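For this view, one protein chain was removed and the others were kept in their places.
Here the chain labels run A, B and C in written order, and each chain numbers its own residues starting at 1.
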Amino acid sequence: MVEASGWVDVSGEAEVAAGGIERPRITAEEFRELAWQGVPYVGQLGCEILRFAAGDVVVRLPYSELLQRPGGTICGPALMALADITLYGVVLSLIGRVELAVTTSMTVHFLSRPAPVDVLAAGRILKLGRRLAVGEVVMRSKGDPHPVCQVTGTYAIPPEPG
Amino acid sequence: MVEASGWVDVSGEAEVAAGGIERPRITAEEFRELAWQGVPYVGQLGCEILRFAAGDVVVRLPYSELLQRPGGTICGPALMALADITLYGVVLSLIGRVELAVTTSMTVHFLSRPAPVDVLAAGRILKLGRRLAVGEVVMRSKGDPHPVCQVTGTYAIPPEPG
Amino acid sequence: MVEASGWVDVSGEAEVAAGGIERPRITAEEFRELAWQGVPYVGQLGCEILRFAAGDVVVRLPYSELLQRPGGTICGPALMALADITLYGVVLSLIGRVELAVTTSMTVHFLSRPAPVDVLAAGRILKLGRRLAVGEVVMRSKGDPHPVCQVTGTYAIPPEPG
Partner (left out) sequence: MVEASGWVDVSGEAEVAAGGIERPRITAEEFRELAWQGVPYVGQLGCEILRFAAGDVVVRLPYSELLQRPGGTICGPALMALADITLYGVVLSLIGRVELAVTTSMTVHFLSRPAPVDVLAAGRILKLGRRLAVGEVVMRSKGDPHPVCQVTGTYAIPPEPG
C-alpha cells in the first residue's frame, strides 16, 4: 500500500521482506524481539516495522499520550528513540544478529514540529564497512511529505571471532 | 557534597541554586515542572536536579529497570533523553521561561558502556546568542570519573515580542 | 550529460539553471564570485559549478596535488571545504544574495577513502525556515557511484530588515 506521502506501508508480515534486492540477514520478527523486548524504554513505544529489507527499513511510531510535549507536538527524545531502533534495524538487516554492535554516535536535526500523529521513519545504509556502519534516517508525520527529523548514526561492529 | 568523581552532588533543594555566579532566570522547581510534567516520556525517568545555576546544570538519571538494555547496561535513548532535558535546563537557566525555545540539533557520542547505576549529566553553555544557544553535556556513571557520553546541542530562541 | 554514476553533469553554462523547478534566487555566476573570490582558501581549489537550481546544487572539486594526503587519497579538509561551498550554494539558491547567512554547524561523515580523482558534491535542502536552513551534501568520486562523504549543515539566516 502506497500512502499519499509516497511511502510504502507494508502491513502484512509476509510482505515485510519483499522490498529489498537482498534478503535481510535477520527476520523482522527476530529484530523486533531483540530491540523491543530487551529494551523497555523503547519497547513501550509500541513501534511497528512496516518494511524490513536489507539496508532499507521503515518503522512507525504510533502517536500516544506518552509522546506528548506542550504545544500539541511530540517530544524530541521519542523521535531519537525511533531513530535509534530504525538505524539498529538497518544495520542488523545487513550483518545479522550481532548483539554487540553498538551505536557510537548520532546526529539529529529536528527540522519541523511534528503533528500529534504517527511518525514514519525510513532508514537506509550510507556505508557498511567491516568495523563501522553509517546510516541515515528521515522521519515524516503520517500523511505529510515534509521531513520532520533527519538523523545520521554510526555503529561499531565487533570483529568476528576467529 | 563532593563525590569521589569530583562532581558536586547537591541534594538539598535549598542549595540547588547556590553554585553559579549569577542567579538562574527560572527556578529549579519551575524548570522541573515544565520539563517533567509536560513531557511524560521524559518525566517517567524520575530524574533529579542536583544543581541549577545559570548556564551550569547537573541532572541525575536514577537507574531503574525501565532503562535496561541487554548486557547489563543502559539504553542509548534514555541517555539522549537525559541530555535533552539537561541542555534544556542550561538554556532556560539563562533565558528564563521561554517555552518556544526548541532543540534544533543534537550530536551524541556514546563513549563507554554505562554501568547499571545512576548517571550524572553535567551541562554547560558554549554560546548564548540572541537567536541560538549551543550547550554541551558530559555524562558519567555514579562513582566513575570516566565520561560515558558527550553531547552537544543547539537551541533556537524565538525573537522577543516587540 | 548523465554519467555512469547517474549524476547529471551539466557543463554548459547555459544549462546550469535548467534542472530545478524554480529559478534560483541568485545566478551561478554571482554565487561563484561571492564564494570563490571572497574566500581565497576555498577559491584556490578551483571548484566548478555543474548544476545550480533552487535547492539543488552540484559542485566539482578538480583533483590536484594541493589536495593530496599520504596513501594516494584526498585530505579531509578539502572535502569539508567542498561541503561548505556546496551547502552555501544550496542556501543562497533559495534565499538570494544574503551575505550574512552563516554556517552554524556541520556534521561530516567520511565514508570511504576517495580515489585521487575529481570529487562531485551534490547538495540539497532538507528544511528552509525563516531563520534556519538545513541541507545535506553527498560526495562521490568521479565515475564511482558509492558515496565517499556525507555532510549535514545548518545555516542561520539573518532577519530581514524591516
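Going forward, a residue touches a chain if its C-beta (ideal position, glycine included) is under 8 Å from a C-beta of that chain, and two chains touch if they have at least 3 such contacts.
Since the structure is predicted, the reported quantities are computational estimates derived from the model, not experimental observations.
Note that the undisplayed chain, when the full complex is considered, contacts A, B, C. Across A:Q68, A:S93 or A:T107, the single residue that touches the chain missing here is A:T107. For the chain missing from the display, the contacting residue among C:I26, C:A53, C:A81 or C:M139 is C:A81, taking the whole complex into account.
In the full complex, the hidden chain is touched by subunit B at residues 107, 109, 111-112, 126-127, 134, 136, 147, 150, 152, 154. In the full complex, subunit C makes contact with the omitted chain through residues 34, 38-42, 65-71, 75-78, 80-81, 84, 99-100, 102-110, 113. Along subunit A, the points of touch with the absent chain fall at residues 104-105, 107, 131-132, 134, 154, 156, 159.
Criterion: only the chains that are shown with their structure count from here on.
Taken as a graph of touching chains, this assembly is fully connected, with contact between every pair of chains.
When each chain is reduced to the mean of its CA atoms, the one lying nearest the mean of all protein CA atoms is A.
The angle of the rotation superposing subunit A on subunit B, based on CA atoms and rounded to the nearest 5, is 180 degrees. If each chain is reduced to the centroid of its CA atoms, subunit A and subunit C end up 29 Å from each other.
For the pair subunit A and subunit B, the distance between mean C-alpha positions equals 26 Å. One simple way to say how far apart two chains are is to compare their mean CA positions; for subunit B and subunit C this gives 36 Å.
Among all residues of subunit A, those that touch two or more other chains are 107, 109.
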